[in-house]
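One protein chain is absent from this view; the other protein chains keep their places.
Chains: A, B and C, in written order; residue numbering restarts at 1 for each.
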Amino acid sequence: MAESTATTEREFMLDVRTQDMEVNMGPQHPATHGVMRILMRADGEICTGAQPHLGYLHRCAEKIGENVEWLQYLPYTDRYDYLAAMNNNLGYSLAVEKLMGIEIPRRALMIRTICAELNRIGSHLIAFGTYGLDIGAFTPFLYMFREREWMMALFEKICGARLTYSYIRIGGVFNDAPPGWLSEVERFCDVFEEKWQEYVDLLMVNHIFVQRTANIGVISPAMALDFGLSGPMVRGSGIDWDLRRDMPYELYAEIWKAGAFSIPLGKGERGALGDCWDRAYVRVMEMMESIKIVRWCLDSIAPGPVIADIPKTLRVPAGEAYVGIENPRGELGHYVVSDGGKVAVRCRVRGPSFTNLAVVEELMPGTLIADAVAIIGSTDIVVGETDR
Amino acid sequence: MGLLEQQFEENVLTTKVDWLINWCRLQSVWPMTFGLACCAIEMMAVGCAHHDIDRFGAGAFRASPRQADLMIVAGTVNFKMAERIKRLYDQMPSPKYVIAMGACATGGGPYYKYGYTVVKGVDRVVPVDVYVAGCPPRPEALLEGLMKLQEKIQQSSVIRRPARTA
Amino acid sequence: MFTEVLSAAPQSGTNAINDFLAGVKPEFVPAWAVPLTAVGIAVGITIALVSVIAMFSTWLERKVSGHIQCRYGPMRAGWHGWLQPLADGVKLLLKEDLVPVGADRVMYVVAPAIVLASVLAALAAYPLAPGFFFADLDLGIFFILAMTSTTTIGVVMAGWSSNSKWSLYGAMREAAQVVAYEIPLGISLLVPIMVAGSFNLLEVSRGQAGMFGMDWYIWPWVNPFMLPCFVLFFIAILAETKRAPFDLPEAESELVAGFMTEYSGIRWSFFFMEEYAAMYLYSVVGAFFFFGGFESPLTWGAAKVFGDGHVLYHCAAGLTLILKGFAGVFLMMWLRWTLPRVRIDQVMTLGYKYLTPLALACVLGGSLWEVFVAPILPWRNG
Partner (left out) sequence: MDFRGILDRLKARQAPGLVGSDEPRAADPADKKDKGRAGDPFLWVEAQALPRFLELCRDDERLRFECLIDLTATDPSKDDPNLHVVVQLLSLAFRHRLMVKCTLPKAAASMPSSVPVHRAAQWHERECGEMFGITFTGHPDPRHILLPEDWIGTPLRKDYVFPDEYHGISCK
């Protein structure tokens, strides 16, 4: 698995000469969350340098965006951040809608918000569950999948797919929620609130978990901005920034005004501000905020049309637009350029994981190998999106 | 097995021995912890509470290819990864099996036409035993793929000579 | 006939087999063949024992983990998957025999054998029943501790010879960890040894026979330092057997599979068998020194009904010990599927900085209690 290369020699106290090893982590390694590879230089257990290697899942999404029609590209958006496909659909749809200037029916906005927030919970469940797995706790991961499975069933009822939905379309959503769906979402929220407490008790405040994650991988606010981090990565460092509030899209301005949700921030409760624990904490707390948003939408949803009148073959007006939305992992940006034709000229995806991962290189030196795993886990990357 | 492998004529004894060995092998197909893309999430779902692949004895996910029997290629394979997949496959001890999970691993899937780095099917790199359709396949589909693999293992000849096909 | 052999207590297993064989030996068999055969049979029984324990434990592990995680675990191989270990075993046995390129071939092959042999040797001192054991050693517990710590050599060899860095990391972690936790493990056992006044497992068990289980050493009225000692002992055996939260040598999310990364098939299963056999063995040691050994209501009843020389008494005692052993194994599994993993520096800190001084303090307190308080306690002098 690891190729051996003798590297620089370093002299130690007591004249013990040691050699740094180069350890190859991945592409098939349980801690890399997919197929990332990290070339680590290690002095015994201590990591002295790390270099992430990407591209093991490069699927040419941007090239495809320049070759298929606007609506046909939607399924590809599902597949780069496959844990938060609803949010990807939303980001892409918003970008195209911005160029087209379509008015979206209110019910569609509500359903979009419900789906995006449920998907955010699902994504954070996997993020937190696999983080537990990285730290060595296997069972919480399965508990989280248990709840996620219910969520998958909910999505399946509304759009027929479990993972790659293509449900949020340009102009609205694919179809209306089936009868009884909204009340089932409400039941899910009730149950989830109880279960959420279980995760907190089982893992979040577990002494070993805290010891493993507090004071590890500290990202200072200045560093977070310099690296262009976003989402829970910056909020973990105490920067009060959430696109849903600060650059609202869809209904979020209204929801924020109604006081339906707040923005959890890392406070450095268990260690230094901006450590791995803070990031995990932000994710866990965000799940609850998402539940609140879903509840607000459930309370105020009214019947109506769910999709604007758009032609089968879209012709998007010439121009270019950038739309950034708050994906579970941070700012998911879509930059689309149109020349007025059926096909995009450029369809750029700014993946949050891609940018967030860059900071790993900086955080690793000086940590133990076990900490390196904790740091990679705390960035919560989805390789489909780092590589696209 | 070596010396004994496929050395015996088919009779009651060898058939029974083969049946027993095959039964043991099919009840204990250990997959490798190896997810590539979207399908990997459904593969994780198969391992988790709702679907529980461990019921079939295939729940012992091994992180090291040396201890795994089954490689579930769950997701899109690109050229950069293909060489690693080949290497992982070579590191597994035989008998080893491969399930191509999902459209991408089967034949490039949605990335067939414009995916310049995508390998159009993992069978161009390693031999595949079972193809599972779907994008991504439902967990039930992967379970069925596993059952198909078990059927295939049950029919293989271990110590008896393989039936001649003209 | 076997009944008679067994009822002639005290009897060792090997001697019993020897005597039995001598009794039925045909004329043409030379006399020196008898003890050899007896030893062979004894070794065979031990190996079978290890295999059965390991197989049952793997099944138990998968079922326990399954039920903790809201699923079933193996269900298709026989009733509730009870044939699962058999299927796994046969499959592993028939896997391709791999030696990685660049591996030190001799060491690579020998390492799993050493690992398994050391735990087999330790099991020689494990009494199956009060009247059936292979070696009634006066220093039984030291023999067991010494033998089980030999596994480290095998593990380090495995890690070194595999020519893989993950293996090397696993091996180094194992070495560091075992050395650190041998100390509190040994020291924490000193208090029950002091109370029992013996290193001999059978005598330790006999010392806890009275008072309907109320003089098991774990009870605070026997010696209040016993409970902390047990906690220390339990933490130490978790580390010794590489179980979570101390499963660093094979930490899956960090080191792939640790020192066994490059092992496959039957060689790999040796490591596996060693792990489960060691878990069981340490649990049994814990049962002997803290939880009354062979003693239980079942044993007591069997002794009352059949007398303490009868084969059924021995069976009851053996069964008691097996149940206690697997109770410990179950507890270890429960912890494994609940807790996250600690980090290597935390393992070392815990071992050297906290467990060792605490164990020493317990020994000091326990011995003072033994010297000054125990003599005036009526129930300690009955």
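As a convention for this text, a residue touches a chain if its C-beta (ideal position, glycine included) is under 8 Å from a C-beta of that chain, and two chains touch if they have at least 3 such contacts.
Keep in mind that this is a model prediction, so the values were computed, not measured.
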{"item": "Interface partners of the hidden chain - shown chains only, full complex considered", "value": "A, B"}
{"item": "Option touching the unshown chain, where A:H29, A:R79 or A:K98 are the choices", "value": "A:K98"}
{"item": "Listed residues A:E62, A:E184 or A:E254, member touching the removed chain", "value": "A:E62"}
{"item": "Positions on subunit B where the hidden chain makes contact", "value": "79-80, 82-83, 116-117, 119-120, 124-125"}
{"item": "Residues in subunit A touching the chain absent from view", "value": "54-55, 58, 60, 62-63, 66, 98-101, 225-228, 230, 239, 241, 246-247, 316-322, 324, 331, 333, 335, 337-340, 345-346, 348, 350, 354-355, 357-358, 387-388"}
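Going forward, only the chains that are shown with their structure count from here on.
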{"item": "Category of the chain touch graph - line, ring, star, complete, other", "value": "complete"}
{"item": "Intercentroid distance (Cα basis), subunit C paired with subunit A, Å", "value": "46"}
{"item": "Whole-Å gap separating subunit B and subunit C, where each centre is the average of the chain's CA atoms", "value": "37"}
{"item": "Residue list for subunit A, restricted to those that touch at least two other chains", "value": "1, 29-30, 142-143, 146"}
{"item": "Touching two or more other chains - residue numbers and ranges from subunit C", "value": "69-71, 252, 256, 261"}
{"item": "Complex contact set, residues of subunit B against subunit C", "value": "1, 20-21, 23-25, 27-28, 33, 48-49, 52, 54-57, 59-60, 62-64, 66-67, 69, 93-95, 158"}
{"item": "Subunit C - residues contacting subunit A, complex", "value": "65, 68-71, 163-166, 169, 172, 244-245, 247-248, 251-256, 261, 337-346"}
{"item": "Subunit A partner contacts - residues on subunit B that touch it in the complex", "value": "32-38, 40-42, 44-45, 48-50, 63-65, 75-76, 78, 80-81, 84, 88, 110-111, 113-118, 135-136, 138"}
